[in-house]
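Removed: one protein chain of the complex. Kept in place: all other protein chains.
Chains here go by letter, A and B, matching the order in which they are written, and residues are numbered from 1 within each.
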Amino acid sequence: MKRSQLIYKIISYSILLLGLGIVAIPIWYMVSTAFKPQTMVFELPPQLWPNPSTFDNFIKAVTTDHFGLYFWNSVKVTLTATLLTVLISSMLAYAFARLNFPGKEALFYILLLGMMVPPVMLIIPQFIVSHKLDLYNNLWGLILVYVTMNIAMQTFLLRGVFEDVPRDLEEAAMIDGGSPFTIFTKIVLPLSGPGLAVVVINSFLYSWEEYTWANVNIGDSVNRTLPIGLALFQSEHLTEWGQVFAASLIALIPVVIIFILFQRYFVQGVSTTGIKG
Amino acid sequence: MREKKTRNQIAPAIIFLLPGFTLLIVFFLGPLLYSFRISFFDWNFAHPDRSVYVGLQNYITQFKSQIFQRAVSNTVIYTVITVVVKMVLGFFVAVILNQKLSGRTGFRVAYYLPVITSWVIVSLLFTYMFSGMGGLVNYFLKDVLHVIDKNIMWLADSTLALVPVVLVDIWKGVGWAAVIFLAGLQSIPVELLEAAEVDGANRWQRLTGVMLPMMRGTLVFLLVVLVLGGLNAYVPFQLITRGNPMDQTHSILTLMYRATFSRMNFGSGAAISYLLTIFVFVLSVVQLKLLRKPAGE
Partner (left out) sequence: MKARFPFIILSVLIVMSIILGACAKVATPEAPADVTVAPNEVVVTEAPIAEPVTIKYWHTMSDAEAAKLNEVISAFESANAGISVQATRYAWSDFKTALLTAIAGGDVPDTVRMDIAWVSEFASQGALMQLDGFLPDFDAIAASVFPGPLSTNKWDGHYYGLPQNTNTQVLVYNKAAFEAAGIASAPATIEEFVADACALTDTAKGTYGFAEGGTYFWAPAPLFYAMGGKIVDDGITTATGYVNSAESVAAFTMLKDLYDKGCMSPNLLGGGIATDAGQGTGIYAMIIDGPWMVDIYKNNYPELQFEFALIPAGATGTSSVVGGEDVVILDGSKNKEAAAKWVSYLMSVEAQKALAQVGVIPTISSLAGDPDLPAHFGIFMEQLKTAQARVPSPKWSDMDNAINNAYQRILNGDQTPQEALDQAATEINALIAQ
């Protein structure tokens, strides 16, 4: 038993490291380029270790005008949109997973349409709506559209998660006179940690990276978000890939932090034991 | 208990659905109908009142176009390959990353990094690796493995150009699938796996006999989402091939973008979008119905 486990561990590590190599080559290339003084990017053979290495590209990226402001705008938009997405999609998912009401299936398919239509097709009418509601040039205009465009997929995901929550517990709570709200907040949500964590990670990434709508709905540079900042930076430094890579590496940091924080919920079934009995 | 479950719960349902559907109606369904209408017009974006109703003309034009037909076949091939590979690799990565390994968080982050790396930069790097002039891939094939004797001009060939497009999507997408699987694995009760182990099932049997069936929901979700994501592919095609050579490497959506935002032919763009949406919708409904949990489970 012990030996087979050891062998299995070794195999696991070997596969992981092999995969890591494939994953890492482009990323390492990006990192090393970001540390290069000029654009030596497309040299042959590729020079993987920057020599001499320099932080200049990072400093230039961060000190570009409004980088901090764009970053802060993105933080505000992304956190708010993520929170609203988690809240709204978990409510929707609960209704679709657990409640009985007429037209449920039809409504669910309408919801699913939300992830099937190419978002760019909706940009012009969304702009008109945003304008009418005075959301043009306003971070709320970004937040509400991000939530709308994202809830379909996250609800779909959570519906599956909630359906996996054992019904026995709920039924016990119902007999005790618990309302759907109590069941939702006290039983279903606490048991869906991994699923909610995925929704947080997905929604954060989506809102953090979104570019097309932000570019259209924000006409004033004080309200711009980081993807617009990166695109402007890229327009400016078209051929200076080191700087472009450095800027986008900095933009990755918050997503990595969120991922590290929330991947901790992917831990094998600690919680399931208690509820089976 | 049965009767409790089947009674209508309209009041709570309304409360749970209201915030989401308010947003959907305002920012999604309204805009959806608006642009659906455009697809029947030769639409003037500056003066909508000057638009000319053309009936189904925008739709018919697409079907007659060789470029559109080629884009459809490109998109379907791309979807089939990327979905299968991402699901298989994503599953195995998730199973490995689910164990108690030292440095697990580090490995998880590493495998997720491609997901969050900028498309622009990744596409640039893949284009460079598939360069016809001494790129990394040609270097390996020619100078290390000796399987070719002349550099391949990957991006100049209408079939070979799809190779980097498919690979970049797989490279970027495996981590995402793995994260979904990883979360799905948590819903499998440990005692089930332990019971299987006690019964003498080996790892492979536990994987296919216990884990996969227990993750039906996750599998269905991933399949549906990845298929519709693949059919909606835009970025990798646009950034790597831009339709070259000779407009033979478009995806459905790169044609839609081109019609709408480069050629300002909004009616055509809308028609392409709705053809795609209808196809994707029907396909998704069929998948969901076929893969629905058998009754009684």
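Just so we're on the same page, contacts are C-beta pairs under 8 Å (C-beta built on N, C-alpha and C of every residue); 3 or more make two chains touch, one makes a residue touch a chain.
Keep in mind that what you see is a predicted model, and the values were worked out from it rather than measured.
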{"item": "Hidden partner chain, touching residue among B:Ala161, B:Ala183, B:Ala196 or B:Met256", "value": "B:Ala161"}
{"item": "Of B:Phe130, B:Trp176 or B:Phe237, the one touching the omitted chain in the full complex", "value": "B:Phe130"}
{"item": "Hidden partner interface residues of subunit B, rising order", "value": "44-48, 50, 127, 130-135, 153-156, 161, 241, 244-247, 261-264, 266"}
{"item": "Footprint left on subunit A by the chain that the document does not show", "value": "38-39, 41-43, 64-65, 73, 75-77, 79-80, 83, 86, 120, 123-124, 127-128, 131, 134, 136, 138-140, 189-191, 193, 196-197, 211-212, 215-216, 219-223, 228, 231-232, 234-236, 238-240, 261, 265, 267, 270-271, 274"}
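The rule is short, and it goes like this: only the chains that are shown with their structure count from here on.
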{"item": "CA centroid of subunit A to CA centroid of subunit B, Å", "value": "16"}
{"item": "In the complex with subunit A, residue positions of subunit B that touch it", "value": "1, 4-10, 12-14, 16-17, 19-21, 23-24, 26-32, 34-35, 45, 92-93, 96-99, 101, 105, 107-118, 120-122, 124-126, 128-129, 134, 136, 139, 171, 175, 179-180, 182-191, 203, 217-218, 220-221, 224-225, 228, 232, 234, 253, 256-257, 260-261, 266, 269-270, 273, 276-277, 280-281, 284-285"}
{"item": "Sites on subunit A touched by subunit B in the complex", "value": "8-9, 12-13, 15-16, 19-20, 22-24, 26-27, 29-30, 42, 44-46, 87-89, 91-92, 94-95, 99-102, 107, 109-118, 120-122, 124-126, 128-129, 133, 144-145, 147-149, 151, 153, 155-157, 160-161, 163-164, 171, 174, 179-181, 184, 193-195, 197-198, 201, 205, 209, 230, 234, 241, 244-245, 248, 251-252, 255-256, 259-260, 263-269, 272-273, 276"}
